[in-house]
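Yeah, one chain of the complex is gone here, protein chain that is, but the others are all in their spots.
Entry: subunit A
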């Protein structure tokens, strides 16, 4: 990879007569597996169309592999692979014939197209069935052919639109593994869209979250999942005093001790972890109250959790973040 930035957009805006599909989107994507996350209608497909140079942006600029999307569309499309969300396979043609044809459409000479097709279909895990008409394929096999046609010309970047759509859990895992390999083994950068977040945590190095055409967040997957660590605490009822509301009292005491506490439904309290001393504080407080400790465990934020907070209150997010950053200082003071 000679280009350090795979995708770079600056104030990219796309307005249709009635909706604004993309709203001043500025984002930079490095080589690797990047997840483009957003609900249906968030502008993911519009962004892909613009990146392929198929649809002009209303405002703003963008570069893919260092090429200008406004003027170098054909060059971009020669170096980029695209796997659409919807079904795109004619049923009466075999996978081999179809992928060979698509390779030639990407500019590969006939002999190279045949050779690359055989290689690529093998890499995505399609063997003898590649000579049969695609109408009889399972969803999993169809998704593999769709991926193969996007990879057959050995692009520098592939854009995968909802590649796990319609797959069962096993097929989904296999597809995610394959996507991972596209980068690690083939050296091809990947931009993968989805509206399901859970699966991206394991696959992607970096996540870009958009909603309503606006950028919500762009950062490494690790920073999404490890933004704050939480301690889940659950205690017994008071052994003697039945009316004693142990959760409420414990919460009061821990807050007084300078910790940030919130309820997690049921009887579990979530305490923000500020260091090893948090464990001691919790233990001592519970012991002080004469309660039994049922649960004391570390929890990670999940991407889905952050995304739901993000989309509900995009503006509040930054404030939230600053608050979390401010907590350690507050803890030390106490």
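Please note the rule applied: contacts are C-beta pairs under 8 Å (C-beta built on N, C-alpha and C of every residue); 3 or more make two chains touch, one makes a residue touch a chain; residues count from 1.
Convention: contacts and distances are computed from a predicted model.
The UniProt record for the undisplayed chain lists the protein name "ABC transporter permease", from the options "Alpha-D-ribose 1-methylphosphonate 5-phosphate C-P lyase", "Carbon-monoxide dehydrogenase small subunit", "ABC transporter permease" or "Menaquinol:cytochrome c reductase cytochrome b subunit". Touching the chain that is not shown, out of A:123, A:195 or A:238: A:123 (per the contact rule at the top). Taking the complete complex into account, A:105 is the one of A:19, A:105 or A:196 that touches the chain left out. Residues of subunit A in touch with the missing chain: 52, 54, 74, 77-78, 80, 82, 84, 86-93, 97, 101-102, 104-109, 112, 116, 119, 123, 133, 149, 153-154, 185-187.
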